[in-house]
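Here the complex is missing a single protein chain, while all its other protein chains stay put.
Take a look at chain A:
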Amino acid sequence: MESSKVIHAFYTDDEVLMDAVKAVKAEHHHIEEVFCPFPVHGLDKAMGLAPTRLAITAFFYGITGLSFAIWMTNYMMIQDWPQDIGGKPSFSWLENMPAFVPIMFELTVFFAAHLMVITFYMRSRIWPFKEAENPDPRTTDDHFLMEIPVHNNEAELTALLSKTGAVEINIVDKH
């Protein structure tokens, strides 16, 4: 199943790329990867990528932050040292709740934002000393690269891709 060679087809236009992706999908070829210099809207749908669940994780991270803030204010202000500071009621958490709202809000945002971004970095495998994996430096400038694994059908694939407007087609060893 694992192929040792892949086709790299280059495009210079996002709309041509979209049509090419659709054509390749219509021919039931597996698209290994598409590298783009900017987000091409609708490309993920055309490729058939599953939607990302990062927003859902952010929601749960936010809940975690809110719970942490509630626990912290309650433990420190109500349980551990229930002092009278300026006449504020410290008998129960709810009585002094309005003063905790800013903290609860900020911690919700803090947890949701940072943990989601960290999740994104982990899932997409990007971090400071990570080596870039785009096969061609032009893909961060103005070229779009479609990578398709080859299974002894090089001629057929090349013909298909050149029909879709690829400006350059290379067959390379899979790295």
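Following the convention adopted for this analysis, a contact is a pair of C-beta atoms (placed from the backbone, for glycine too) under 8 Å apart; a residue touches a chain by one contact, two chains touch by 3 or more; residues count from 1.
Going forward, contacts and distances are computed from a predicted model.
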Q. According to its UniProt entry, is the unseen chain "NADPH-dependent glutamate synthase", "Na(+)/H(+) antiporter subunit F", "Hydrogenase" or "Alpha subunit of terminal oxygenase"?
A. "Hydrogenase"
Q: Using the definition of touch stated at the top, determine which of A:Ile7, A:Ala46 or A:Val150 touches the missing chain.
A: A:Ala46
Q. Which chain A residues touch the hidden chain?
A. 12-16, 18-20, 22-23, 26-27, 33-47, 49, 51-52, 54-55, 58, 72-73, 76-77, 80-81, 85-86, 88, 96, 99-100, 102-103, 105-107, 109-110, 112-114, 116-117, 120-121, 123-134, 137-142, 160, 163-165
